[in-house]
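The complex is shown incomplete by one protein chain, all other protein chains being positioned as in the whole.
To keep things simple, chains are lettered A, B and C as they appear, and every chain counts its residues starting from 1.
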Amino acid sequence: MSSNAKARMLKRAAADILSGMTVNLGIGLPTEVLQYVSPSTAVCLHSENGIAGVGQVSAPEKADRNLIDAGGAYVSIIPGTAFFDSAVSFAIVRSGRLDLSLLGAFQVASNGDLANWKIPGKFSPGMGGAIELAQKARRVGVIMMHTDSKGNPKILSQCSLPLTAKGHVNRIYTDMAVFDITAEGLCLREIADGTSLAELEALTSATFRVPNQDLPRF
Amino acid sequence: MSSNAKARMLKRAAADILSGMTVNLGIGLPTEVLQYVSPSTAVCLHSENGIAGVGQVSAPEKADRNLIDAGGAYVSIIPGTAFFDSAVSFAIVRSGRLDLSLLGAFQVASNGDLANWKIPGKFSPGMGGAIELAQKARRVGVIMMHTDSKGNPKILSQCSLPLTAKGHVNRIYTDMAVFDITAEGLCLREIADGTSLAELEALTSATFRVPNQDLPRF
Amino acid sequence: MPLPDKRSSIGEAISAIGDGASVMLGGFGVPGTPFCLIRELVRQGPRNLTVIKNDANEARMGVDWLLENGQVAKLVTSHIGLNPTAMRLMNEAAIEVEFVPQGILAERIRVAGAGMMGFVSDIGLGTAVEEGKQRVSVDGKPGLLETALRADFALVHANKADAFGNLYFSAAARNFNPLMAMAASRTIVEAEAIVPFGTLAPENVHLSGAFVDAVVELNELPEVYGVVQR
Partner (left out) sequence: MPLPDKRSSIGEAISAIGDGASVMLGGFGVPGTPFCLIRELVRQGPRNLTVIKNDANEARMGVDWLLENGQVAKLVTSHIGLNPTAMRLMNEAAIEVEFVPQGILAERIRVAGAGMMGFVSDIGLGTAVEEGKQRVSVDGKPGLLETALRADFALVHANKADAFGNLYFSAAARNFNPLMAMAASRTIVEAEAIVPFGTLAPENVHLSGAFVDAVVELNELPEVYGVVQR
C-alpha cells in the first residue's frame, strides 16, 4: 500500500466523522484517521479505559503517568474532558451513545460479520473491548488494507476466523474502495483513484453490487 | 409508653451500635436511637438517598436545600462525608456493607418475618428502601413499641400483613423487652425495668424461650 | 477539536415530549427534582405520560403539578406517601401506580443506561415483590429477573453543567439524576449554571456529557427549590 493510498483511505474515513458525534477509534489505522479530521469538527472522542473527550497524544516529556488511552498511548485532556470507571465507559458503548466505532479487521464478510480478535493457534491475546464496540455502536466502520500481507482478500463472503460480532459492520474503508453493507448485501460506494473495478473484483472474495451511476473517486 | 420506657428502649438499642460499624437508621424511632450513641463511637451513618457519613440534623436557618436524609430531614456533613447516586447507595445495602439496619415495624414474627410497609386498604405509600434494608443488612434490628396504639401485640407467631422481608430480623427492641430471633425461635434476652414476665407473655402473641439465668434489666 | 455544544432553550427542549411518552424525573424529595423542566412540561401539556420518579414530591410541587393537571397515566415509583394527590388518584384508579423497591428501581434504571436487558437479584423473594417476575436460577440459587427500565426522556437537575452536558450535582441532589440521564433515549438537563469548558475538573465530572442531549440554563431558581418549611 502506497503511503499515498493509505493517506487517501484515512482521509476518506475521516470525512464520515461529523460534528456532534461521539466516536471510538480502535488501535492502529482507526486512530490514524484522527489526523485527517478538521480541527473545527466538534467531536467527543471516547476511550474504553474511561475517558470522554480524549485530547492529543502527549509528547513524551509532557506525558501524565495516569493518562493513557485504551491503546496505551499517553494522551492529554481538552477543555471538557471527563474521566469515569470502566463500567460507565462501556455503558456509553452498550447503550448506543457511540455514534461511530471505527475498527481494524482480519476479515469482514459481506453480511457484516467481523473477525478481528483471534487467529486460533496463532494469536489469541483476548478480545478486550472489541466485541462491544463492534456490536453496539450506532455505526460500525472497518478500516483496513484491502488485502493481507500476502495479498489475500480480507473481504469475504463468509468469515473463517472466530467472529467479533455478527452482522454489525455498516461500512468498510480500504485503500482500494468504500463499501456499505446493506440489506441487499455488499455495495460498492466509492473507488480509489487508480484502482480499476476489475482489480477490485479480483481482490475481493465476495460479490458486491456496483451502482449504475459513476462511482465517486477518493 | 412512658417517655422513660421509651428512652430506655432507645438507649438499649444504641448500646448495640459499636465502633467500626456502618449503620442505617429508619425513620422514626430508629433515628431517635442516634441521640443515645456516645459521640466517641466511630460509626458511619448511611442514608438511602446517597450519603455515607450523615451528620447532625441542621437547625432550620442552617439547612442546605440539597442536603436531606432519606426521611426528608435537613442534615449536615461531617469530616469524611461522601455523596453518591442511588444505585451506589443500594450497592452498599445489597452487598452486605451495612453492619446494622434498624427499622420500625407494624408486625414482627417469631421466625424473623417483618411487616412494615403496607396495610392493605389503609396504608400503601410504597416500600421505599425498606425491603432491601430488611433483607440485606448483616444484622437487622427492629425497634418499636411492644403493642400498637390499641394495645394489641405486634410480636406474633406469624405476620398477617404483607411482608417486607422473610426471616431476616435478628433482634427486637421494645419498651418491654429485647428478643433475639435464633435458630430455636424467639428468645427473650432482656426485660425492661418494671416489666414482669407475666405482662410480657400476655402482650406477646408468640411463644418465646426464657433463659434459665437471671434476665438482664434495661 | 472542540466538544459538541448542546445548549437549548427550555421550550425547545421540552417540545420533543409528546402524548404517551415515558419520562424519568430525577430527584429524591426536593433535592435534584427538575422543577423548571416539569413546569415547562405542564405548560406544554402532553398527556397520558408514564412518569418514573423515586417519589411523587409533595403537594404543590413537581410531580404534583403533573398529577393535578391530569397529564399522568402511570407512575413508576418507590414511595408516594408525602403526596396526598398521588395517593388519592391511585386509590380512585385514576392513575396506575407501579411500586418498585427503591434500590431495584435505581438498578433497573442503571442497567438500562448500561445497555443491558435486565439483572437477577434475590431482593423480595418470599414477598409480594416477586409476583409476576420470571424466576432465574444462578449457580443453583433462586433469583428474580428484573427488567431494564428505559424511558423516552429523562429530565435531570444539575448544579453545574458545561455546554457538552458534563454534569456536577450538589450533595444529596445527585440521587437518581445520573442514572436516569443514562437510561433515556433523550436526556434533557436543567443546570443552575452552565460553566465554560474546563471549569469542571475532569475527575470531578459526575456524569459525562456523552449521555446528555440538551442542556438548559436556569436563570433564577424559583422558591420551590428552597428549604421546605414545615
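Some observations on this one:
Here, a contact is a pair of C-beta atoms (placed from the backbone, for glycine too) under 8 Å apart; a residue touches a chain by one contact, two chains touch by 3 or more.
The structure displayed is predicted, hence computed values, not measured ones.
Across the entire complex, contacts from the unshown chain go to A, B, C.
From the options C:82, C:116 or C:228, the residue with contact to the unseen chain in the full assembly is C:116. Residue in contact with the omitted chain (choice from B:5, B:29 or B:44): B:44. The missing chain lies against subunit C, touching residues 107, 111, 114-122, 134, 136, 138-139, 141, 143, 145, 147-148, 168-171, 174, 202-204, 206. Looking at subunit A, the residues touching the absent chain are 47-51, 60, 63-70, 72, 74, 77, 83-87, 89-90, 93-94, 124-132, 135-136, 162-167. Seen from subunit B, the chain kept out of the figure touches residues 19-22, 37, 39-46, 52-53, 77-84, 87-88, 90-97, 136.
The rule is simple: only the chains that are shown with their structure count from here on.
Any chain bridging subunit A and subunit C, meaning touching each of them, is missing here; the list is empty.
Subunit B and subunit C have Cα centroids lying 30 Å from one another. Subunit A and subunit B have CA centres that are 56 Å apart. Within subunit B, no positions touching two or more other chains are listed.
None of the residues of subunit C touches two or more other chains.
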